[in-house]
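Removed from the display is one protein chain of the complex; every other protein chain stays in position.
Take a look at subunit A:
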Amino acid sequence: MTGKTLYDKIWDAHLVDESEDGTSLLYIDRHLVHEVTSPQAFEGLRMTGRSVRAPGKTIAVPDHNVPTTAGRENIANMTEESRIQVQALDQNARDFGINYYPVSDIRQGIVHIVGPEQGWTLPGMTVVCGDSHTATHGAFGALAHGIGTSEVEHVLATQTLIQKKSKNMKVEITGQLPPGVTAKDITLSIIGKTGTAGGTGYVIEYCGEAIRSLSMEGRMTVCNMAIEGGARAGIIAPDETTFDYVKGRPHAPKGAQWEAALAWWKTLYSDDDAHWDKVVTIRAEDIAPVVTWGTSPEDVLPITGTVPAPQDFQGGKVEAAARSLDYMGLEPGTPLTDIKIDAVFIGSCTNGRIEDLRAAAEILKGRKLADGVRGMVVPGSGLVRAQAEEEGLDKIFIEAGFEWRLAGCSMCLGMNPDQLAPGERCAATSNRNFEGRMGRGGRTHLMSPVMAAAAGVTGHLTDVREMMAETV
């Protein structure tokens, strides 16, 4: 008999019912909820007189549409539209008795940062949220993915999801990352290689020495962008790094339950003889610090490259590339390091954790943003912010000329007032460079926190490795 993949094992452990055609009912261990994709789901429950089946497994936090400026705990300081959504979540959390972290709570933050931080996310779990970046939680060896609002309502009412099983894809990163190359460069490079639809129909397991060497923060960055590669979920087998991170978190098991959980978690890996439908292998030493040049996360190039021309591509991508270059205001053949920027955004569920802020601060220490460049740091949670302040990172950012904001999704999706102006060009640690994503007409280049910090200092896209060689 063939062995099982990690995904197979978690799937089997959550199967409630399976029809002959493979349509399955999967049990959901954790349901994360935020203010933007849930109001219609709660409204649906009310209209049908249904309740939340497992309120203790449901965790809500406002993040997408909250202001990141001081004084927001006073709801009068929010725009009317933010206020309506945040108040609706307040009300729904109260009415249905679910776990809740309001904006006034220091534990509030981006849902995908709060879940792991509070120990809600544990190995072997199924985790869903009405947000595509739910893939982040896969870093713990959990099966985690985004769902639509109808499915949010379905999970609220039944604690299950109707699913068909995806195929298994293995992405192995062999060897060790060179200096200046980070988890973000890994995940962007994978998408650059496989394309934004390369993972469609698959769950990706990331493995290999370079993945094993990453911290939990780095692993979350890698899994976070599995969705940008088209995959339903990204997953990394849990190990000592995972267990060390989880232990002692508020909602992690304790005592005898910890021991029982640990014993099961240690069985969560892909068997040597497991079947893979697709395998991609990348050597870590071949990965350079990368940036995106276009309006799709697959538009990835090493910072040492030049802006491509539409004719470098094939099929529908020729026209897409031409459209991207026009939108981004770029000429083919331009060295990427010649691209001047106007703004730097450090934050998001991809790179808003403490390690990301430490890495960016390391580059910014004793340096300043270039003239005319504005910068914004938005910690991923209130606790990340407090930790950063304890370490003095806030002072480094502020002295470098950055704004030091409160936790939220902020500019990554630009729902709140944190947006780019038309034509404004931003070095961003977020996950999407789509047209209009960070503000209508705004131009986004995705990169790692150290690369974004370096670009902020020089005022143009920059190879951080050169800056690392300099002493300040």
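Please note the rule applied: a contact is a pair of C-beta atoms (placed from the backbone, for glycine too) under 8 Å apart; a residue touches a chain by one contact, two chains touch by 3 or more; residues count from 1.
As a working rule, contacts and distances are computed from a predicted model.
Chemist: Could you tell me which of "Cobalt transporter", "3-isopropylmalate dehydratase small subunit", "AttH domain-containing protein" or "Multiple sugar transport system permease protein" is the UniProt name of the chain missing from the displayed complex?
Modeler: This omitted chain is identified in its UniProt record as "3-isopropylmalate dehydratase small subunit".
Chemist: Identify the residue among A:75, A:88 or A:288 that touches the chain left out of the display.
Modeler: A:88
Chemist: In the full complex, which bits of subunit A touch the chain not displayed? Write them out.
Modeler: Looking at subunit A, the ones touching the missing chain are residues 16-17, 19, 21, 23, 25, 27, 29, 36-37, 39-40, 43, 48, 50, 53, 57, 64-65, 81-82, 84-85, 88, 122, 124-125, 130-132, 145-151, 153-154, 157-160, 162, 164, 196-197, 200-201, 227-228, 230-232, 253, 257-258, 260-261, 264, 296, 315-317, 319-320, 323, 413-415, 422, 432, 434-437, 440.
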